[in-house]
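Could you have a look at this structure, given as structure tokens, before my questions?
Removed: one protein chain of the complex. Kept in place: all other protein chains.
Going in written order, the chains are labelled A, B and C, and every chain counts its residues from 1.
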Amino acid sequence: MGLRTADQFLAGLRDSREVYYRGERITQVPDHPELGVVARHVAIDFELAEDPRFRDLASRSKLIEAATGEGATLVILIKEIGTDALFALKRVLSRGGTAEGSARLEAFYQRCRREDLALAVAQTDVKGDRSKRPSEQEDPDLYVRVVEERSDGIVVRGAKAHTSYAPCVDELIVLPSRSMAPGDEAWSMAFAIPIATPGLRLYASDFLHGLEDPWARPISTAHKMVETLTVFDDVFVPWERVFFHNRPDLAGATALTFVEFHRFTAVSYKLPLLDALVGAGIAAARANGIERAGHVRDKLTWLAGYAETVRGLIELAAQRCGFEAGIAYPDVFTTNLAKWTFARDFHHALDVVQDLAGGLLVTGPSGMDWNSAEIRPVLDKYLRGAWPADRRMAVLNLISDLTARAYGGYQAVLAIHAEGSLEAEKLAMLRAYDSERAVGLAMRLAGLQDVLAGAKA
Amino acid sequence: MGLRTADQFLAGLRDSREVYYRGERITQVPDHPELGVVARHVAIDFELAEDPRFRDLASRSKLIEAATGEGATLVILIKEIGTDALFALKRVLSRGGTAEGSARLEAFYQRCRREDLALAVAQTDVKGDRSKRPSEQEDPDLYVRVVEERSDGIVVRGAKAHTSYAPCVDELIVLPSRSMAPGDEAWSMAFAIPIATPGLRLYASDFLHGLEDPWARPISTAHKMVETLTVFDDVFVPWERVFFHNRPDLAGATALTFVEFHRFTAVSYKLPLLDALVGAGIAAARANGIERAGHVRDKLTWLAGYAETVRGLIELAAQRCGFEAGIAYPDVFTTNLAKWTFARDFHHALDVVQDLAGGLLVTGPSGMDWNSAEIRPVLDKYLRGAWPADRRMAVLNLISDLTARAYGGYQAVLAIHAEGSLEAEKLAMLRAYDSERAVGLAMRLAGLQDVLAGAKA
Amino acid sequence: MGLRTADQFLAGLRDSREVYYRGERITQVPDHPELGVVARHVAIDFELAEDPRFRDLASRSKLIEAATGEGATLVILIKEIGTDALFALKRVLSRGGTAEGSARLEAFYQRCRREDLALAVAQTDVKGDRSKRPSEQEDPDLYVRVVEERSDGIVVRGAKAHTSYAPCVDELIVLPSRSMAPGDEAWSMAFAIPIATPGLRLYASDFLHGLEDPWARPISTAHKMVETLTVFDDVFVPWERVFFHNRPDLAGATALTFVEFHRFTAVSYKLPLLDALVGAGIAAARANGIERAGHVRDKLTWLAGYAETVRGLIELAAQRCGFEAGIAYPDVFTTNLAKWTFARDFHHALDVVQDLAGGLLVTGPSGMDWNSAEIRPVLDKYLRGAWPADRRMAVLNLISDLTARAYGGYQAVLAIHAEGSLEAEKLAMLRAYDSERAVGLAMRLAGLQDVLAGAKA
Partner (left out) sequence: MGLRTADQFLAGLRDSREVYYRGERITQVPDHPELGVVARHVAIDFELAEDPRFRDLASRSKLIEAATGEGATLVILIKEIGTDALFALKRVLSRGGTAEGSARLEAFYQRCRREDLALAVAQTDVKGDRSKRPSEQEDPDLYVRVVEERSDGIVVRGAKAHTSYAPCVDELIVLPSRSMAPGDEAWSMAFAIPIATPGLRLYASDFLHGLEDPWARPISTAHKMVETLTVFDDVFVPWERVFFHNRPDLAGATALTFVEFHRFTAVSYKLPLLDALVGAGIAAARANGIERAGHVRDKLTWLAGYAETVRGLIELAAQRCGFEAGIAYPDVFTTNLAKWTFARDFHHALDVVQDLAGGLLVTGPSGMDWNSAEIRPVLDKYLRGAWPADRRMAVLNLISDLTARAYGGYQAVLAIHAEGSLEAEKLAMLRAYDSERAVGLAMRLAGLQDVLAGAKA
């Protein structure tokens, strides 16, 4: 249990924050029909067991998994992501930051813990033309940058995309999204600000819009997530909240170190989603009466194997942790292997579960039909399988929500893009792979044990 | 151009048909906000070139492809599916039906052509427990059956699932969905009835519900399809509309012969969807400025190869056609190979296109944001890529609609289940495969040319 | 280090054993040009560190991996496989065997340890028509069976296939290969006999035949394995060597429990082969100068990810061990997941390594060319890549041996069939999968938490 209650947390969201949703300024986030669902969803984090920060990575992974299970496959994350960012900054600053920067970070970290604050992290710049570096873009604001350095702090301008949960947290940590080179000084900084900072504007996506028909959409009407286009319209950041700036040499390390932690977090919170797919697949097979068919058993085996490979690898990533600046970090190769394994087969898992469930996923009745006294008996009679209609439809609606409606598409796109793309994960794997053992063995088998095996792949 | 205009067709839908949608009886289908979209969508079929029935299969395939292109990737099908059914019945009855049945079929067929009628086909029974045959189900109505044979016709009871477009056509053809055996007489018949037949009730799915935000959902707000749970509540069918009954021996052949045609139709109408995915993938790569990256080129090549393999195989299925009862039918092995190839990689295609497009698919702004004078400049500034924001977002919204929202899920589930599952297609392939050449060659290479190779695999 | 030296072990193979190779009876196995290579290969087991039987599973796995590395990717196994069998028997007998059987097993086990004996296990029956049970076969000898029960023991007849290393060990353990049912009494037994037992005939495969050209085949000319068709021509087995007989109820359990251990062993000894493939792939990329190409990096990443997933899963299988009858056994689901993961992508790994290496794998020169004073300078000049010709060819020859010659084919077939097929592994996975968590979560998300989830998938 955190230091604050869920209610205290929700009360804290009532401030001057500038949030836009579906074309309008939203003043009281917790009272909004949809953003309120988001806020109460993340408030689950204030109802769970104690802060895991001091415990080992394996426990942390289990806690994230449990929280996401409470969140009905939808991640909560308003404490973990902040920790991911702060731990990354601590490690990077311990290597090459200023003592001042480290002290500011420590002070900020202690305040977050003391006041039990919820955090969001804005990392991905909007990026403009992906074939160009920040300084090559037509508009220099396409990566967040310092436009003015003042005696009391810096002024930043630009925008970040995909900032999860920003309207429903207390503070925003801002990190670079890529490596920088000399000439990129203005784009190379990290800082934190309260959400209610003048000039910070949050344009929230309505992708998961809709509260209608909880019968047909059992998860997505009760649990919501939100991402913002996070705009910095000449936002002032006082020095005590700037962890570094003008440091192209720290930008890439910060970006990478953050995702090292964050991919570990990510895979941890994907496990309930995978379990839900496996479990729903089994339940659908039973409800339809096809559980004994050879091809069904084959598909269920594949599903279980996929989910358990991801679980096993993230378990190993925790066990194989290293330590830096007093902080345990998950094994980089294994973490990325877990994330890549998750991401590259996720769509196939959707395919398999839809296959087991049947076409009724998209041709079934609505909750309005279900609740009609006139129509319901027809549905009860004709939509039964090996299970009665009410149970079978509950399972099929769950699968429809998880795989075939907007929530399914949301999770599918997140599987590929959140916490870095498949390409980013592969790059990290190859960079982290210890080729020593493999190349050494091959050279020995080839009779070349005395030849220098050469640099890393 | 058909004999009737689109308006005449729409007028014909105003009758006593019993259609339910979202818990309510809909009396005038063309006037309903959503079912009207469906009706106008299928009316495209009345605006296209002349009836293709007398032309060769390749032309038919091209016409279906063109119509679906006009329908913005969503199939029209209200003439083709009827032809699929009538041709199948004609072939099956020519083998073992009664002269009377054939004559009734011919009369019905001529009337459909003469009056330019739109048809739906109800084939898939609701099926109950899939591990049990029709006669083993707890409730005998879980497959449509004859409950009474009268001097003037039959009375049928039961329900069919997934009947496409039934509320927006003139006539319904009813076919068995599986092979039957002695003892299954009551479930073994084929007939046709007008939609406005007493006791025929259509419970329409609202899966594609929603007209809001055409900016964010460019396809699915303008084009809609609908499926019904089609209930036969002791529906009377006069003899002149019964093509066969009490004939378990014809049931399986009818089911299979229908899907032989219908899978050919199906692959033809999937081609615009595949082209749209390839084209949207290329456009997204350009809009994002990543077109030159090696992994992007690799993904685009895979996408194009996938789409063109499906197109090539359906082209071949037409060329390799056979003839029976004066009707050209597509090669069974090649048709099923095309359908299976389409279905087994469809989810991966979604994966690839989402990968190329980026996370903005599910975190982007709504049309309400876009249309807000205050917010729009922010979006114009920050959502540009290598293309300006308006063009880039148009492409991303198209992809979001096609792959990540309900319309995407709808197409994904249809890819697996419509016109038969992956397992059904594999079964048909193995049954149709001419193993002669392959086994003969292997036996010769093994020195066993004189040994009888044995029965088919 | 074992209790005996390698020389003592080799001397022990000089007895009356009846071994046939390439159509002839071989009398002195260690002196035979090819079987001698096999014998010296397995003798490596007598040169390695102490018996791992008392250490934990993780250490055992590491030891097997190390031994196989010494064996140049070719497993040694003449102690581990025996332990796999004896541990399995111990567990099964502890559940339902006789006290006498357990005592005989313990005595045999103690003798093996005391005398430092090498063991082979004959499990897979020749099986005849796979669609028939043992008692249904035309010839009852197609599964090994008891043909006579005497006061001093039993007489067995039949044949086992694929018995690894039988000509080069001291003792043979014989286990059932499948579950049996009442009526299968005669086929339901387990026992051990010395290789030099009258009537036991070993017909050794010459698949890895050939000592020529060690330059072109660096592994397979120096290391060899052998399998036998193991024929029991009315072999007498005294009672003290019969662990059970006439016990259909123990047959399946013994078969399964053995493979539980043996698949764990198997994956452990596959790791050097996988490392060799990864290492050779990297070395070939370097030797050819293509290491920086995008598609090459992609392929190397996949290779490393594949190998490390297998390694990670087998590591987890050891950690998640259970205990029975005082014996630690690896987690069944995870072991089978590891084995299945290994087996299902092995051929793709060969594909990738061949792709990186180039066509010279099958069009390159022979060692006779290489050793010709006249030809060598031509090869040195023209076969260089980014590395000089001698180093590049050493790597390519290694890959040719590992992937494109008989040794490569041998490993490929073993990947699929050794220690059970892919189907057997999938079956074991589904049976061992704890569906509780997944189904429970799905039922809760579907609002069905109060409904009994039903029996296991």
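Following the convention adopted for this analysis, a contact is a pair of C-beta atoms (placed from the backbone, for glycine too) under 8 Å apart; a residue touches a chain by one contact, two chains touch by 3 or more.
What you see is a predicted model; the values in this text were computed from it and never measured.
Looking at C:6, C:196, C:290 or C:327, the residue that reaches the missing chain in the full complex is C:290. Touch with the chain omitted from the figure is made, among A:182, A:294 or A:326, by A:294. Touching the omitted chain from chain B are residues 69, 72-73, 218-219, 272, 275-276, 278-280, 282-283, 285-286, 291, 297-298, 300-301, 304-305, 307-309, 312-313, 315-316, 333-334, 337, 340-341, 391, 394-395, 397-398, 426, 429-430, 433, 435, 437-443, 445-448, 451, 453-454, 457.
Seen from chain C, the chain kept out of the figure touches residues 20, 22-24, 124, 126-132, 139, 141-142, 159, 161-162, 201, 203, 205-207, 209, 227, 229, 231, 288-290, 292, 295, 346-348, 350-351, 354-355, 358-366, 368-369, 371-372, 375, 378-379, 381-386, 400, 403-406, 408-410, 412-414, 416-418, 421-423. The set of chain A residues touching the chain not shown comprises 294-295, 298.
The rule we apply is simple: only the chains that are shown with their structure count from here on.
Relative to the whole-protein C-alpha centroid, the nearest chain centroid is that of A.
Each chain gets a centre from the mean of its Cα atoms; for chain A and chain B, those two points are 37 Å apart.
The distance from the centre of chain A to the centre of chain C, with each centre set as the mean of the Cα atoms, comes to 42 Å. Within chain C, contacts with two or more other chains are made by residues 298.
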